[in-house]
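Shown here: the complex without one of its protein chains, the others still in place.
In order of appearance the chains are A, B, C, D and E, and numbering begins at 1 in each one.
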Amino acid sequence: MSNSVTEFNEYRAKMNDEILGANNKILKRIFNLDTNAFQEGALDKRTKEIVGLACSMVLRCDDCVKYHLTKCHELNLSDDQVYEIFSVANLIGGTIVIPHLRRAVEFWNELKQSETNDL
Amino acid sequence: MSNSVTEFNEYRAKMNDEILGANNKILKRIFNLDTNAFQEGALDKRTKEIVGLACSMVLRCDDCVKYHLTKCHELNLSDDQVYEIFSVANLIGGTIVIPHLRRAVEFWNELKQSETNDL
Amino acid sequence: MSNSVTEFNEYRAKMNDEILGANNKILKRIFNLDTNAFQEGALDKRTKEIVGLACSMVLRCDDCVKYHLTKCHELNLSDDQVYEIFSVANLIGGTIVIPHLRRAVEFWNELKQSETNDL
Amino acid sequence: MSNSVTEFNEYRAKMNDEILGANNKILKRIFNLDTNAFQEGALDKRTKEIVGLACSMVLRCDDCVKYHLTKCHELNLSDDQVYEIFSVANLIGGTIVIPHLRRAVEFWNELKQSETNDL
Amino acid sequence: MSNSVTEFNEYRAKMNDEILGANNKILKRIFNLDTNAFQEGALDKRTKEIVGLACSMVLRCDDCVKYHLTKCHELNLSDDQVYEIFSVANLIGGTIVIPHLRRAVEFWNELKQSETNDL
Partner (left out) sequence: MSNSVTEFNEYRAKMNDEILGANNKILKRIFNLDTNAFQEGALDKRTKEIVGLACSMVLRCDDCVKYHLTKCHELNLSDDQVYEIFSVANLIGGTIVIPHLRRAVEFWNELKQSETNDL
């Protein structure tokens, strides 16, 4: 894995452990819901991750974008598909989203690169 | 069609004509992009309308929600599918989205009702 | 109760029933969390409703503001206390919040008036 | 004046009086700053009202848009100038701004109409 | 103090001096209001800092969260109290707030650690 992908995953895992360890019921349930909401249902996982990525982008949250990009990569979305999500999100959210698009493209490239490195 | 569905569509159409009639190039191109971005591509129309609906909901725009609900209705999305989009959007966007969810459910019901009336 | 207070409560109750009746697990749990999060805990109810009101105001959600104003009224917050919440929210959120402040003040006055009417 | 222009101005004036009458120091100073910030300075009034209009639009506040449109109308901005502000705001803020653009165009037309009526 | 707490405070102080040194009246008054709004009043300081923290979190501003966490630490809020504010803010603001929650928890831990170091 590229350094930035690994770093992102490790920080995320470490802090999630910390948060869940605090034993706040509401936060634990929100984290639990977050896992459940993206399971296969009336909509398939792919569609839900696409939704998660697009919403993260219009709300301009870099870490959320990275998380859902990782999931989209695991689910084998193609470059063209990912760029179509980017394009719809940038149209809806406006040019204010572009700096987040730049960082998303950089991370997407690192995900693809890390895959090659793992071979 | 129910009154509120018809009213929404008529106001939308009337004001869009007004805006496009003003001959501002940038606005015309944005409207044009809006049509193109939701066409069949690497992602199908259904997925794109689902994305449009979810993004509209997390950004809390009632009229955008209504527009994409109308499209989802035309594309025959089921109740369960629409409620899954609602659930993901409310989880990502938080309880601040709930008042928009109420109005979305009301409009979705009117869309389904108007269909019955049209028979 | 004044008409607008009653109308707000009735529409809210009706649509919440509709949403919960749809049996979407995620939405039901979000609604359930919403009830739990504002219960007495390490922070008392009053403080939590104050937080709910301030957050609703900076996020500029009129219906959420109305809901938490109703709760603050039930918990006997004084005018001065409510206006201090308004002032902090308008400072943090900026003058873009002012139109929501106007509607909040109007609803707060109706809540106080409805109380008189109920005597 | 058209009814909706008059209604908007009257509600705004009435509620501002109510707010200022509550004697909350912070709110009074915010209202005072709001008046001062848009005075002639290193930037002229026109430029500041243009900024006020554009910011109100990207932040999607209909009432703020109406207020700054009224000021732009008083300062004799042309249709072309107002539509250029609209276009920049819709590009930066994205298509999520379009429903607010529709209501802005409607209000701008009413402002121009009310002027004719006043002759 | 931990390095990140010190760094945050130093950068904040340095840039505030720079901003106030520019002698822009409006900005100076906004900074002044910011100090006044959080003073003891109809609501006590603690409640106001709790409001400041929650609003900063739902508006997803890391630096504002850090600032109000520092104040909450000075006012001796307990872990349980701080986590209840986090939980309400994450429920209202949605899972999009979680990355900010991670950084908030990290900073809160550093504040507690720095206290130990200062002994």
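Keep in mind that, in the parts below, a residue touches a chain if its C-beta (ideal position, glycine included) is under 8 Å from a C-beta of that chain, and two chains touch if they have at least 3 such contacts.
Small disclaimer: the values here were computed from a predicted structure and weren't measured.
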List the displayed chains that the omitted chain touches in the full complex. A, B, C, D, E
Of E:6, E:24 or E:78, the residue touching the omitted chain is E:24
Missing-chain contact among B:5, B:19 or B:37 belongs to B:37
Check each of A:5, A:54, A:91 or A:111 against the chain that is not shown and name the one that touches it. A:91
List the residues of chain B that touch the chain left out of this view. 25-26, 29-30, 33, 36-37
Contact set of chain C toward the excluded chain (per top definition): 58, 90-97
Contact residues on chain A toward the hidden chain run 60, 79-80, 83-84, 86-88, 90-91, 95-96, 98-99, 101-103, 105-106, 109
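Keep in mind that, in the parts below, only the chains that are shown with their structure count from here on.
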Looking at the contacts, which chains touch chain A and chain E alike? B, C, D
Measuring from the mean C-alpha position of chain C to the mean C-alpha position of chain E, what distance in angstrom results? 24
Distance between chain centroids, defined by C-alpha means - chain D, chain E (Å): 33
Could you say which residues in chain C touch two or more other chains, in rising order? 25-26, 30, 33-34, 37, 55-56, 59, 64, 80, 83-84, 87-88, 91
Chain adjacency by touch: line, ring, star, complete or other shape? complete
